[in-house]
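Note that one protein chain of the assembly has been removed; the remaining protein chains are unaltered in position.
Presenting subunit A:
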Amino acid sequence: MSIDMQQRWADRPLGMRDVYPQQARRRRQLESKLLRVFEQNGFEMVSCGLLEYVDTLLRGRASSEAEDWLRMVDATGRTVVLRPEMTPSIARMAAPLLAAGTKEIRWSYAERVYRRTNDPASLSWASGKAAESTQVGVEWIGRAGAEADADVMALCQAALGALELDGWQMVASHAAFAPAFLEAHGIAPETAESLTLCLARGDYVGFRGVMGALSAATGVADDVLDQLSTLNPLAADLPEPLQHRFAESESGRRALSAWRELRDLAAVLQRRGLADRVSFDLTLVRDLTYYTGIVFEVFAPGAGAPIALGGRYDDLLVQFGTPAPAIGFAFEAERLLTALTEGEWLHEADERGAGSAGGAESSGRARTTASGEEASPW
């Protein structure tokens, strides 16, 4: 065989991934299982078209988030996007119902979402940014407060329990806390914003660099990162002197109000026995700008990126025409499957689809793998 061999098989587009029988069955089973847990908790499944107008998706968020969206122009000349997530579509669908008098909406979904990326498809399913992935999630619109936050985190934990996933860890934070905390320390809003961006990227070195320079120039305490990372609403209240100081400024009061929400949530989680596998890390900042309250991510060994992500977005619905508090989260199905099967889930496609030419010879091995897996529920 030589490399300039005439191409006999049709190409698979960049970033797309074929899913073979065993895998497809498992993914569908996972989706069904999650949807069943959601339904038992009062969340009904909805669905909608794959395309959204770009201005729908941009409501209530920074235009920089649009960088990795897959855009095209429809027949009428308007720009449409292959949805990168479900939350805006759900908000679009829910707003007219809320305006007509519905008090509360609890919806679930299992849909494919799309992004622009150069990562290889199979690895990005496990750990990176995938061009196509499956999100199975819920959105709960119409309820505010710590009990609702805890309910959603409990639902996420119940679903993980139903899947019998080991070793997962939930990390929680508050979208408004870090920026307000920084400003309350006398850091200008623009600088606080770029520091928050450092946190969203996980660039702690960059954060310390900016703070070091700032501290030398203005005398601001340069240990805010350490302060921020040691705060734990499950363990202790904010130090008294800090509370007094924060009460005196507008940004400080914002920080205090976010902190109180965190403390309330921590108390509810503890009371309901949900706190064991939750850790708070206030340096955790999500890269989605529509979040206004509690945010959380779930990690599991074997998947190099979060298997579930969520948070509260109380100001998004008003951008769609009706004010309403809301919270939601979604599982990343392929990452979850990778963690559940210790990577086994990816193998069938690796073996059957590695090169179209190699398919026939390797099917024997694929069968062995398939039968060996019967013992595990996945």
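Note that contacts are C-beta pairs under 8 Å (C-beta built on N, C-alpha and C of every residue); 3 or more make two chains touch, one makes a residue touch a chain; residues count from 1.
Quick note on the criterion: contacts and distances are computed from a predicted model.
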UniProt protein name of the chain not shown, from "ATP phosphoribosyltransferase", "Glutamate/aspartate import permease protein GltK", "Peptide/nickel transport system substrate-binding protein" or "Pitrilysin family protein" = "ATP phosphoribosyltransferase"
Out of A:Glu147, A:Asp203, A:Asp264 or A:Asp315, only one touches the absent chain, namely A:Asp203
Which of A:Asn41, A:Thr102 or A:Ser127 touches the chain that is not shown?
-> A:Ser127
Which residue from A:Gly60, A:Pro179, A:Gly252 or A:Pro306 sits in contact with the chain not drawn here?
-> A:Pro306
On subunit A, the omitted chain is touched by residues 123, 126-129, 167-169, 171, 201-206, 208-209, 279, 297, 299-306
